[in-house]
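Written out below as structure tokens is the structure these notes cover.
With one protein chain removed, the remaining protein chains of the complex are shown where they sit.
Then we have chain A:
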Amino acid sequence: MTITESAVAAARPRRRRFSRYAQYSTVGITVALLALMLVAGSLLYPNFTSGQALLDLLGKNVFLLPLAVGMTFVIISGGIDLSVGAMMALGSVVAATLLQAGWSAPVVIVAVLLIGSLLGLLNGVMVSYFGIQPFIATLASMFLARGLCLVITDRSIAIDNPFFQTMNTAHLDLFEVTSTNLRGKVRVSDVYTTPSVVIALAVLLTAFAVLHYSRFGRTVYAVGGNESSARLMGMAVSRTKISVYVISGLCAGVAGLLFAFYTASGDPVAGIGYELNAIAAVVIGGTLLAGGTGYVLGSFLGVLVLGVIYAFKEFDGDLNTGWTRVMIGVLVLFFIVIQRLVVRRT
């Protein structure tokens, strides 16, 4: 650490002009990478970059976006949240169970969001008030949430509530595309997206506004940058740390609902390993795991990059699922090393 800091001090005068842009370099690389992958995909497979396929990048991984958004808050504040995947599963299971018990859809939605926030609060209190390492505290609540899922049910529950069904099947037609297929037949098809995507994007934009244009957002960055300075400056450090975990839990609740919409079911084993995907998306999006620096829109790009990796797998039926994992691992490694270099330099 001391070496990095002295290197920072030494390099600053010379590099001041570039350092303003250097912080965006990781995001720049992400954009370039995304473009490169899309080009490679369109060369390898027809229709890879058709309008519908591009929209599906998000549509098929729509529940990952809220998870990544919540994770961004936590990671910028210098923490980590391993419980989001399990919380998402719990949200979907609770929704399915309550609907089965005859609760109305709005009440169920509020209940799921409340449960997510409560578990987030538990994380926040453990981390902030009791000073438990975020990694361990959220690991415990991951066990807890996954365990609660299994206590409620050990199999997936179908949802036949009309509102959830509508959200499952609804298409928002955006525009029409005329395409000519190989036999010369002209076809007009609607390019559509789902209400879930709109909800996820709304979460993203709200998070963007909060993180970059509110006092709370600035405090989150300050706490992640240097907690003791933030405390000395009189910022509400504990409250902020608790809040980011509540936000993450709330986002996991939203993800649980979106998952329930997407699959029309509640699944106790849903989202195993999704915390890793969310962390990967955040890292790929240029957020520093050490805290203090990050972009919520970068996490959006990260989700898209993961989406493209899964699309590769989908377009190529012979591709081993293992490769998607290896590719995610390699990408995370790549961005961590880049970040390491950028941090040393700026």
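Brief remarks follow.
The rule is short, and it goes like this: a residue touches a chain if its C-beta (ideal position, glycine included) is under 8 Å from a C-beta of that chain, and two chains touch if they have at least 3 such contacts; residues count from 1.
The working rule: contacts and distances are computed from a predicted model.
Per the UniProt record, the absent chain's protein name among "Group 1 truncated hemoglobin", "FAD binding domain-containing protein", "ABC transporter permease" or "NADH-quinone oxidoreductase subunit F" is "ABC transporter permease". Touch with the chain omitted from the figure is made, among A:V39, A:V110 or A:I136, by A:I136. Where chain A meets the missing chain, the touching residues are 2, 80, 126, 129-133, 135-137, 139-144, 146-148, 150-151, 154, 273, 276, 279-280, 283, 289-290, 320-330, 332-333, 336-337, 340.
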